[in-house]
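Complex shown without one protein chain; remaining protein chains in place.
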Amino acid sequence: MKRVGTALAAIAMVALALVASQANAATLRVGIQDDPDALDPALSGTYAGRFVFAALCDKLVDISPDLKIVPQLAEAWEWAPDNKSITFVLRKNVTFHDGTAFDAAAVKFNIERMKTMPDSKRKAELSPVASVDVLAADKVRFNLSEPFVPLLANLSDRAGMMVSPKAAADNGGEFAGAPVCAGPYQFVERKSRDLIRLKKYPGYWNAGAIGYDEVVYYYVPDSTVRLARVRAGDLDLAERVSPTDLKTVRDDANLALHSGQGLAVAHLMFNVGAGAKADTPLGKNQTLRQAFELALDRNVINRVAFNGEFLADNQMIPPSSLFYDHDHKIPPRDVAKAKAMIASAGMTRVPIELQYENTAGDSRVAQIMQSMAGEAGFDVKLLPMETATAIERYLNGNFEAYIGNWSGRADPDPTLIAFFSCAGSQNVNKYCNKDLDAILTAARGEADEAKRKALYAKATDIYLTALSSIPLYHPNWFFVARKSVGGIVMVPDGLLRLAGVKPVN
Amino acid sequence: MSAIETAPLAGGARAAGPSEFRRLLREPSAVIGATIVLFFVVLALFAAWIAPYEPNAPDWMAIRAAPSAAHWFGTDDLGRDVLSRVIFGTQASLAAGVVSVSVAVLLGLPLGLVAGYFGGVIDMVISRLADALLACPFLVLAIALAAFLGPSLQNAMIAIGVSAMPVFVRVARAETLVVCTEDYIAAARSQGLRDSAIMTGQVLPNVLAPVIVQATLTMAIAVLAEASLAFLGLGQLPPAPSWGSMLDVARQFLGEAPWMAISPGVAIIALVIGFNLMGDGVNDALNPRR
Partner (left out) sequence: MKTMLLRRLGVLLPTLLLVSMMVFGLQKLLPGDPALALAGEERNPEVIAYLRQKYRFNDPIPVQYAVWLKGVAQGDFGTSVRTRLPIGTMLLQKLPVTFELAILSMLFALLVGLPIGILAALRRGTPLDFGASLFGLAGLSIPHFWLGIMLILLFSVNLGWLPAGGFVPPTESVGRNLLSMLMPALVLGTGTAAIMMRHVRSAMILAMKQDYVRTARAKGMRERTIALRHALPNALIPVVTLGMLQFGELLAGAVLTEQVFSIPGFGKMIVDGVFSRDYAVVQAVVLCTAAVFLLMNLIADLTYVLLNPRLRK
């Protein structure tokens, strides 16, 4: 009798253990819109890549939901009085997924890798970093060629992601096939254009905050299908819900909608100085561009194309930014004034070719703009094209007007410098204003927030008058998740951070 | 969709003449098919008069409105009348059907003729090239070509035409081989007529029948292919109305506005059925089975 009892107890315990382990083997299935490119922080250029990196690769610092810089792999930092160097105190007992230690030498290795790798995409973000000094195992100093306030914001993104020096050296160009970082999850497998599987890294410095044992990112490009799969329970979470599907989410009792303001901006860029295509009335005449702005009603664009769920705006940086200028409000639509301005330029109908990527959102926006601007006297010819061609022509300045989508950064500098400084990397329409250049350069070195804000106010004044780009709206982020997923926090960059995300009942 | 479904080949077909045309008129499928196609041709030609609204005129207040008296087929995501867009979309689909096939015939027929007539090395070269093209599945080839050329209706038509060409090379070649064994060819040759004269004067008219059948069948495939390319974003891009791209947009609003997806699809089916029926009818008329 006793032996049977023991046997039964043993079986019960095994069964319980099995059940318990099953319950703990929780997998978070996430639906993403795009397939990431190379999973190497030095090479990656896609937003989807950043999404996966949020779980795979920790960075020196991170940004909080209110856009403040917070510690991640670096615990604390201090700027030198002349703002030309910054010293980081690194977190202790941090290891990479392959077990090697994270230390100052690793930081130095990573920065140099990103600066010297031939096809690294991080060179511009780290250009002011002249050298990196290892002061101690947990202390590292960045020496800058000039004061560069946005450095921390850049280090909160791919430029600050730390990969294992050993893995990078061993694998060389194949690193992207099996990335080794220091994030909460480590790489398991990747099926191109299908899924990316990560599993919990037991040695993570914040392992206690990690609730799921496994995260799988499924590539589902169609937002309707993505949502359908979350509703059906095939996925636990999906990013970028289409604004027109939000009602469905809100009506479903099993789903929770997580929304947040984003850093991204969509804008209408005019070719004002790049080659032959700059020779258009709108390209040459700032008054006509202002007239175009007055012909638009950004709220209608938002309402019709995005069910009113995005944020219509007239500035390149979002209102959530400290440096947003609340004194420059969106001008209301004024067709009569637009017509008058066109007449004052000596014209009645103004032709323009509008190029854009043939995506659902841009397509709708373009058609709405064509219709509205048409009422004021602008003959907009629509030139949709597939994404790769559109981007390539955009980068070559081969357009008259183009709808650009910029994913935005935590600091205004990367955005404004890229688009409006004479040598900016995104300044493909060749807008150049020396005064604006001077202001932006000064702002980038200005550590005092109030003074910096004043500088950016002046900059906004200039670019909103020149209107080489007309900002249109900021997309908001919408995640849909099953109610069983808890702890989701929305951050303006739209990336899902896994710390604190746990299954709930 | 099989591009390989060639018409029954060589031997049975005769030259297309007045008696064949009369037989055609008696074939019910040919008549029904032609009527359907004619209906769409009328729609395409007189679209501006028939359509109740401008196809590209947005109405911000009536976005994704359900079918009603004002909009029989409802409106789309920019408030445009779906019925009008379907009517205007006929132009693109018919153009695709006719032009693509014309391209295919204009390229394939001469090549097949030449290959069958001269034989030897010329035949081998042309046949190998046609085989190589045929080795790539039709849609894959069309997609690759359309993507290389850039998305537009013209490029889609060229892409489809080139992809459909090898079938016509085969058909023309096979029929030419049969015709060349006929006495009147030998007679023409002994008369000293130049090759080009023989090919255009004697061979060509007798080779036309199966080519016509194949052309009609291929038109159905071409219409489907154009819709497919537009659906993938490789054909006529919005805002121009095209049934395929209308379906691509409709996909995003299946829950809210299902009518956006239904009518363009029905239109495609109707036109393709028309061409298929016509093709079957023409086939039966020119290749009578006892």
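A and B label the chains in the order they appear, each numbered from 1.
The rule is short, and it goes like this: contacts are C-beta pairs under 8 Å (C-beta built on N, C-alpha and C of every residue); 3 or more make two chains touch, one makes a residue touch a chain.
Values in this document were obtained by computation on a predicted structure and should not be read as measured data.
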Among listed residues A:D119, A:E146, A:D170 or A:D435, the absent chain is touched only by A:D119
Touching the hidden chain, out of B:L106, B:A132 or B:A186, is B:A132
Touching the hidden chain, out of A:N206, A:S259, A:T287 or A:T389, is A:T389
Touch assignment to the omitted chain, from A:Y219, A:F323 or A:Y463, lands on A:Y219
Subunit B positions in touch with the non-displayed chain are 1-2, 4-5, 128-129, 131-133, 135-141, 143-145, 147-150, 220, 224, 227-228, 231-232, 247, 250-251, 254-255, 258, 261-262, 264-265, 268-269, 272-273, 276-277
Residues on subunit A facing the left-out chain by the touch rule are 35-40, 43, 45-46, 118-121, 123-125, 173-174, 176-177, 190-194, 218-222, 224-225, 228-229, 232, 234, 386-389, 391-393, 395-396, 406-407, 418, 425-426, 428
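FYI, only the chains that are shown with their structure count from here on.
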The distance between the C-alpha centres of subunit A and subunit B, rounded to whole Å, is 45
Counting only contacts in the complex, subunit B reaches subunit A at residues 56, 58, 60, 63, 77-79, 147, 150-151, 233-234, 237-239, 249, 251-256
Subunit A residues touching subunit B in their complex are 222-224, 242, 244-245, 248, 300, 303-304, 358, 360, 363-364, 367-368, 370-371, 382, 384-386, 389
